[in-house]
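Now for chain A:
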Amino acid sequence: MKKIKVLAIVGLCVACFLSFTSNTIADTGVNKKVILVGGSLDLTGPAAFMGQGVKRGINLYFNKVNAEGGIHGRKLKYIAEDDGYVVAKTVSNYKKLTLKSRVFCLLGSTGSVGPKALKPYLEEDKIPLVGPYGYTSAMFRPFHTYLFNIYATCEDQAKIFVDYLKTELKLENPVIGLLAEDNEIGQDTIRGAEAQVKKVGWQAPVVELYKRSAIDFSSQVLRLKAKNVDALFFPVISSHSAQILKECQKANFQPLLFATATATDLRFLKMAGDSAYFGKGLRSFATQINHRDNSSGAEEFRAAIAKYDPSNKDPNSFNLFGYGIAKILCEGLQQAGADLTREKLISALEKMDGYETGIFAPMTYGPNNRQGTDSVRILRADHNKKDFVIETGWLHPE
Partner candidate 1 sequence: MKILQVTDLFMSFRGLVALNGIGFSVEKGEIFGLIGTNGSGKSTFFNCVNHLYQPQRGKITYKGKHDLLSKRSHQIAKMGIARTFQNLELFHYTRVLENIMVGLHPRLDMRRYLRKFTLKALMSEWEADKNEAFKILNFLGITRFHSRLVTDLPYGLQKLIELGRALAAQPDLLLLDEPSAGMNESESKEVARLIKSIRDDFGCTILLVEHDMNLVQSICDRLCVLDSGEIVTIGRPDEIVKDPKVIRIFLGEESDA
Partner candidate 2 sequence: MIIDGLINGIALGCIYALVALGFVLIYKATHVINFAQGEIMMFCSYICYAGSTTFHFNFILSFFFAVIAGFLLGALLERLFIRPLIGYPILPVVIATIGIAMVLQSVAALIWTFEPQKLDPFSGSPYQLWKVSISPVHLWTIIITFILIFLFSLFFRHSLVGIKLRAIAEDLIGSMASGIPVRRMYNFTWGLAGAIGAVAGILVAPVIFIHPHMGSIGLRALPAAVLGSFGSIPGAVVGGIVLGVSETIAGLYLPKEIKDVFPWLLLFLVLLIRPEGIFYTYEQKKV
């Protein structure tokens, strides 16, 4: 009897051991043929469509590079682990990627808290993480050697928002409203807007927050309306943006509306329906190009989709984002030379100055700069074309 019990326990231990066995690839994740790149993305959970989209975009670009001969003869392989928007799992995934799969570097990440939790680990293991998907300044402030940020942060966007109201739209002391999710992105936005408003000498912004589980924005919108807000900025995910627009329409609330990069898809316009063109119209801060327009980057992306991922009939901005960050990483890897190490990748990325991805604003890193870019451009929802049209070029915060 005891034998069976012992046997079962031994069997369990063997099974555990099997799961511990690591790959045979070298510690650094690079050999003659392959470069392993990993990422912890939210492939399930409340914002899963972002992680799924980014993963698809990255794989698209990697497939393209591999088909064109790879980087210095090495093929790229992307390993995505799911964290379901939970920090604990992000760290577990990091451990798995670095200690078991032995990746060379990390590409893409969930939200902004995840990479923050990884910071000490990245520092310890000296592993660079390129392109965290989050718009917060906490990514590179305080300076962190191993986090290569891509986006203009929400803080920058809020500053550009105030600048744009002042310089382009020539508003005088308007009431500025912010409607954000109560997370790091929301806090970053508030910080940026308050700083910039103080600088130009306008009154403090009206702030409304909600939680991710929210299903109803009516009271926030009504409160903003009651405060006579002239210009409203809502850096939130696309479905929430659409809901907010609908609420504004319902409440007959007509401020200048500013959404963020998540609200630049055609799908978003479809979701919002009429409400996107209601009142003074909707503008969006785009951190990347629109993949439907006729710039060279968009054409390249469309060609890649047609060739390497033809099943993707309706590419979205997250695909494009993944494509873009993969492109930046590949540029870095290319520049780092045939004898690839992590230090060389980091110094190659640091040398990047105004690199034109065709997707983001020109990318610039330096020994003390990990932001990449702080520019956004403004798109306007056009009623006749039923699409966004470009309103400005790349804008910097002042």
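On the choice of candidates, all candidates are chains of the complex that A comes from, given by their letters.
Definition applied: a residue touches a chain if its C-beta (ideal position, glycine included) is under 8 Å from a C-beta of that chain, and two chains touch if they have at least 3 such contacts; residues count from 1.
Given the structure is predicted, the values throughout are model-derived calculations rather than measurements.
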item: Chain A: touching candidate in this complex (1 or 2); value: 2
item: For the chain A and candidate 2 complex, residues of the former touching the latter; value: 44-46, 48-49, 52, 182, 207-211, 213-216, 218-220, 222-223, 225-226, 238-239, 242-243, 246, 249-252, 267, 270-271, 273-274, 316
